[in-house]
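The complex is shown incomplete by one protein chain, all other protein chains being positioned as in the whole.
Order of writing sets the labels: A and B. Residues in every chain begin at 1.
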Amino acid sequence: MPTIPQKIIHEYLRHDKKFPHVWCAGCSNGIVLGSIIRAIAGMNLDRNDIVMVSGIGCSSRMPVYVDFNTLHTLHGRAIAFATGIKLHKPHLKVIVVTGDGDCAAIGGNHLIHAARRNIDLSVIMLNNNIYGMTGGQVSPTTPHKAYATTAPYGNIEPDFDVCKLAIGAGATYVARTTAFHTQETQNMVKEAIEHPGFALIEVICACPVIYGRLNKKGGAPEMMKEMRDNSIPLAAVDKLPPEKVQGKIIRGVLHKDIRPEYCALYADLVKKAQALGGSE
Amino acid sequence: MPKKVQKDRIGMIIREEDTPEKMEVELPEIKETGDESSPVLIYYNWCKKCGICVAFCPTGCLGRKADGSPYVLAPEKCIHCETCDLLCPDFAITGAKER
Partner (left out) sequence: MPKSDTKNSNNMNKENKTTPTKKIEELQTHKERKTVLMQGNEAVAYGALDAGCNFFAGYPITPSTEIAEILAAELPKRGGVFVQMEDELGSICAVIGASLAGAKALTATSGPGFSLMQEGIGFARSTETPCVVVDVQRVGPSTGMPTSCAQGDIQQSRWGTHGDSPAIVLYPDSVKESYELTIRAINLSEKYRTCVILLLDEVLGHMREAVRLPDMANVRVISRIKPTVPPQWYKHYENTEKYPSPMYSFGEGYRFHVTGLTHDVLGFPTNKPNEAAEMMSKLKKKITYNIRDLVQIESFQMEDAKIAVFAAGITARSAKAAVTLARKEGIPAGLLRPLTIWPFPDDAVRKMLRNVDTVIVPELNQGQLIREIERLVKDRSDSKLIKIQRVDSKLIPPQDILQKIKEGI
């Protein structure tokens, strides 16, 4: 087995899988995968208790590379599958890896209801503002006026702020970061896993080969630079004058509160039912 | 590889395809740069030449070859900050002190 220089990563990859992985050169998915692995490595969790669920799309090809219980489901349904797993075995740490289309377009209904229920899932949405796997179609987070293969004259639709959507639906931990800020991503993934409730992390990602080319954003380095320079930490928002904040990616833990977690509520229900009904 | 040829009634070749033998996975031969002493180790089999490590190395220790792949331009400049480790999408480079 070739000696892979990055020791931490090496321990968590599935060695019988074909590397280099399937993502294009410069795609942020690989960077986020690295951040996720480093976050989990720092938490000394039992690997048998970690389940990584994904839907369909570029980012959803992630679970196959990592040595956990992994499940690559249907387009948009990752969160529904994860709900089933979590409810049956609440002690498992269920991480959902999904993309902007997979999570906010076709999977939107499951996203808002899982958030409403506040079930303990850590949803990591890799937002590259495009449907990459199918060649560059417009997605709910594609910026207004941006180009995509199905928006050849520029996207006329306004885009979602998925974080606000999740907060509105009841998610109790919502954070946003970019693939460039790997340390911040690691901290957020750790916090999300430890958070007893529905956690959503939106990771702004670069898709140089498709989104970058369609919108003339330059190569991977340029898109990463834009992530670095075009984003500001949440704490700085009220210090800066409004025009400095306008159009910038706001990074940080946007919302965090504690509400009863769904599996805990269900466990109480079981006790109550057994007290009332007296099971067979 | 022997070709499986499919002909129609008058002998015209309809389809010609290689019979899929047992597709054994050819193991990537290990090609690494520099010796152990080099501060930065690059694993070219996995590197996709995206140029992120070169662009974000804070001290300019890495350079980019004509074909886009990184190489250690100035070994002495490496401060082992592991930025290249963190930002490499393919885990193909490390500047970490202990490996």
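What we mean here is this: contacts are C-beta pairs under 8 Å (C-beta built on N, C-alpha and C of every residue); 3 or more make two chains touch, one makes a residue touch a chain.
Just so we're clear, the structure is a prediction, and the values are computed from it rather than from any experiment.
Peer 1: Out of A:A41, A:L92 or A:A264, which is the one that touches the chain we can't see?
Peer 2: Going through A:A41, A:L92 or A:A264 one by one, A:L92 is the residue touching the chain not shown.
Peer 1: Just one of A:I8, A:V64, A:I249 or A:A264 touches the chain that is missing; which is it?
Peer 2: The missing chain is touched by A:V64.
Peer 1: Return the single residue from A:Q6, A:S35, A:T83 or A:T98 that touches the missing chain.
Peer 2: From the options A:Q6, A:S35, A:T83 or A:T98, the contact with the absent chain belongs to A:T83.
Peer 1: Under the stated touch rule, tell me which residues of subunit A contact the chain that is not displayed.
Peer 2: On the side of subunit A, residues 14, 16-17, 47-49, 51, 53, 56, 63-64, 67-74, 77, 80-85, 87-89, 91-92, 109-110, 113, 266, 269-270, 272-280 touch the unshown chain.
As a convention for this text, only the chains that are shown with their structure count from here on.
Peer 1: In the complex formed with subunit A, which residues of subunit B make contact?
Peer 2: 25, 28, 30, 32, 41, 43, 45-52, 54-56, 85-94, 96, 98-99
Peer 1: Can you tell me which positions in subunit A touch subunit B when the two form their complex?
Peer 2: It is residues 2-7, 9-10, 13, 18-21, 23-31, 34-35, 38, 180, 182-183, 208, 219-221, 224-225 of subunit A that touch subunit B.
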